[in-house]
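Here the complex is missing one protein chain, while the rest keep their positions.
Should a chain be cited, it is by its letter among A, B and C, assigned in written order, with residues numbered from 1 in that chain.
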Amino acid sequence: MLLAVIGRSAAVTVAGLVILIAGFLLLHAQPALREIGFVRFFADASWNPSPGPEGRFDIVPALVGSALATALAALIAVPIGITAALGSTFFVHRAVARLVDSGVGVLAGLPSVVIGLWGLTALVPWIARIRAPGASLLAAALVLAVMVVPTIYVASRGAFKSIPKTCLDGATALGMTRIGILRAAVLPTVKPALAVGAVLAITRALGETMAVVMVAGNVAAIPRSLFDPVRTLTANIALELPYATGLHRSALFAGGAGLMALTWSLVVLGRCISRAWSGEHND
Amino acid sequence: MTEARIHRSTTSKSDVAVQTASWLALVALLVPLGLIVGDLLMRGATSLSPQFLVDSPSKAGREGGIGPVLLSTLLVMGVCLLVVVPLGLAAAIGLNEYLRRGGFAVRTVRIALDVLAGTPSIALGMFGYAFFCIALGMGVSILAGGLTLACMVMPLYVRLSEQALRTVPDDVRAAADALALRRYTAILRIVLPVAAPGLFAATGLALARALAETAALLFTSGYVSRTPGSLLDPGRVLAVHIFDLSMNVPGGDGPAYATALVLVALLLSVSGVPRLVRGFTRRWSHPV
Amino acid sequence: MSQIDNRARALLPWCPMEKTAPCCTPRTYLEVTDLTVKYKNTTALRHVSIEIPRGCVTAIVGPSGCGKSTLLHVINRMTDAVAGCDVRGSVRLAGAEVLGKGVDLRMLRRRVGLIFQRPNPLPLSIAENVLLPLRDHGFTGREERASILERVLHEVGLWDEVAQRLNAPAATLSGGQQQRLCIARCLALLPEVILFDEPCSALDPIAAEIIEQLICRLRNRYTVVIVTHNLAQARRVADFTAVLWNREGASSLVEFGKTRHIFERPTQGLTSLYVGGVTG
Partner (left out) sequence: MAVVTSTGAAGVSVTGTVSVVGSSTIAPVLGELGRLFEAGHPGTRINVETGGSTRGIVEARSGRADIGMVSRALTVNEQDLAAYLVARDGVALILHSGLEVQSLKREQVIDIYTGRIDRWVGVGGPDAPISVIHKAEGRSTLEVFLDHFGLKPTDVRPSVVVGDNQQCIKSVASIPGAIGYVSIGAAEFAVADGVGIRLLPLDGICATTANVRAKRYALTRELNLVTDATVSPVTRAFIDFVLSSDATETIRDLYFVPIGD
């Protein structure tokens, strides 16, 4: 019974931790929510949080920036991550698969500042050649994709490996083509795990700070094209928190709380998709 | 878990398509890695030397080595793993073995873990500072840094451990239940040995994610590059050192890239360990 | 061998009976009354009542999907681990209620062994598959456990085939051998009732034949309940037979009686329909 008690208490501490963090963010965001008010966060003309009356706290560009950068990154990283995991589990020689696994282990471990620096020194000039300034939504999406693809790869790889051999042999025994086998035996059993893997990756991209700040351009305006600069919620905090005072500082915390709310809703959405795909048992 | 291989069936057009797609995806995955590590090698190799690993930094890190930083990193990672592995494994076992049926507790915990995974690292850093450093009075220290890192890495570790536990087929658990084995005997002697390779891989990946963290540790484990005397002393980790050198110190790029190379070497050894152990565990526990 | 049995028997409050009276004067040992089992929205069993005689082999037959396995899994409460499974009614083992609250599941499953359709040896060595459960149930003596291991492997006819490689992984055994190993580890715990859930359906005829002979040898020493959709097997092995049938979305007991009556002079139309055309 001891393990049951530890299991439940560990579970409770984790849930408690999340509530503590959310409470901490809301506590610090309280002055801003009271004084600036929820509406102005969305109605203000721009984001110029200078002290005094002419401060503007329009959070919409940052929200849109975060959503766009994350969505684009997921669009790039999810297919690549899943297909690569598919390849290394079923199609390539085991030594190659092991090589890829350790390679992904390294990519997952690179600090975001290293990937951000590479983005700034390699990606941005390359994009700038197409259209100035180079630091843009596209650069942010690519860098986030590189940060996030290991998470999807690992989640999918685990899911593919846990498919019972009997399913695979059944489909192979029918002499079906590879795609047939994938569609018949592989995908149905792992769809819920893939959905959760994708959600984990997207929440990670939403929370990423250092790498995005380097390459996104951080202009607080809604980008009209891939090449326009974009500011994410996390970049907003990272850039201004060290020097923010009073109302501005608490407005940044409100942004942080908003980001957690976005993450929360995304996680619940992902869970519903995963449950819908998996029929009765949730993963 | 045996590696399932799909035998080379007749290569129809669709098969070729799937084959090339997966090869393309693998290449697309490894190209950025090659570019980044290549870039690091090109810019950082010159400052690398055995002395670099031992000396302490001088002239704000532009000269000397990263001895104390390496030590602080190992200490912070140690504290983090000491918290994450037992607690995470217990939670994974709790979720997977005990609360098997999707009750309310299981669903809330799973959602809480996912949200914790999504918490922006800078917000967790601020929380860690306010909670561990100030509220619990640890001050900016290795201990506070390790605990904050544990909060960040816990969700990933629990999810990967659960996946490892799930590789144990259910009919083995049914057999253990039918034989009325005590629950902890079934887990310790049957489930864990079979899941061991997956669990070690989970630890390796969690450690990799911990090594990569910058924002959360900047406020909690500190900026000081001196050798920490105790767990309550501040100490700067590799990622923070790389950040400071490349962002705040003119001429800090060379040592920054060299430090990044040391981190890459550390990562390779970390992701190599599970493979060693998998070879070992395969000998006496047999995939069903 | 019996000297060891006495010491083992002294350890356990319940112990398998001596040679009892022949089967023809049956006394009820396992009594299922008015059992209804529902999974979320489907009803597996409705108002099933059966009296399983002591020391005999009772077969439960019926088309697949008529809840035969569910009945077995209720008796040793394996259904507890199934999400959304609702069990109503009563199952009494030697007079003691099984389904109520406060039943010591560990002791229940030690007294009522269950053999699955697909052999599921523990991912350990051949010897450990038997020794680990013994250790876990408090058999402390090493030599005592070793002798039980030897006895049960002899009983299932595995000893000659595996004596030299007891430490080899159980996964290296053939399907039939694995199933016999599962039976051996169940016998090692000295159960009173052994439930077989289609034990031979995953095995080749020769291995199935060995298992059937083994079940016959268990008669009079253990109360055996075997679920099978192989009517010839039921006829060969069982003293009593129960026929379950799927009517109006749930299955219930059609007829229960001596195997000879069920196969030669069935009283229910459904039984004759189902067992009709059975060749020897």
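Everything that follows uses one rule, which is that contacts are C-beta pairs under 8 Å (C-beta built on N, C-alpha and C of every residue); 3 or more make two chains touch, one makes a residue touch a chain.
Computed from a predicted model, the values in this text were never measured in an experiment.
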Contact partners of the omitted chain among those displayed are A, B
Out of A:S46, A:T166 or A:S265, only one touches the absent chain, namely A:S46
Given B:D114, B:E162 or B:D244, the residue that touches the chain left out of view is B:D244
Contacting the left-out chain: of A:S9, A:Q30 or A:T121, that is A:T121
By the document's definition of touch, the residue of B:S14, B:S58 or B:S269 touching the omitted chain is B:S58
Of B:L48, B:V69 or B:V140, the residue touching the omitted chain is B:V140
Note that chain B touches the absent chain at residues 58-61, 134, 140, 218-219, 222-226, 233-234, 244, 246-252
Where chain A meets the left-out chain, the residues are 46, 48-50, 54, 56, 117, 120-121, 124-125, 128-129, 132-135, 213-214, 217-220, 229, 231, 238-245, 248-249
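One rule holds in what follows: only the chains that are shown with their structure count from here on.
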Closest to the centroid of all CA atoms, by its own CA mean, is chain B
Per the C-alpha centroid definition, the whole-Å distance linking chain A and chain C comes out as 52
Between chain B and chain C, the Cα-mean centres are separated in Å by 47
Per the C-alpha centroid definition, the whole-Å distance linking chain A and chain B comes out as 17
Two or more other chains are touched by the chain C residues 83
Where chain A touches two or more other chains at once, the residues are 281
Chain A partner, complex, touching residues on chain B are 1-7, 9-10, 12, 14-15, 17-19, 21-26, 28-30, 32-33, 35-37, 39-40, 87-88, 90-91, 93-95, 97-99, 102, 105, 107-124, 126-127, 130-131, 151, 154-156, 158-160, 163-164, 166-167, 169, 183-184, 187, 198, 204-205, 207-209, 211-215, 238-239, 242-243, 246-247, 256, 260, 263-264, 266-268, 270-272, 275
In the complex, chain C touches chain B at residues 76, 78, 81, 83-84, 105-110, 113-114, 116, 118, 120-124, 132-133, 136-137, 169, 171, 182, 185-186, 189
Chain C partner, complex, touching residues on chain B are 100-102, 168, 171-172, 174-182, 185, 189-190, 193-194, 285-288
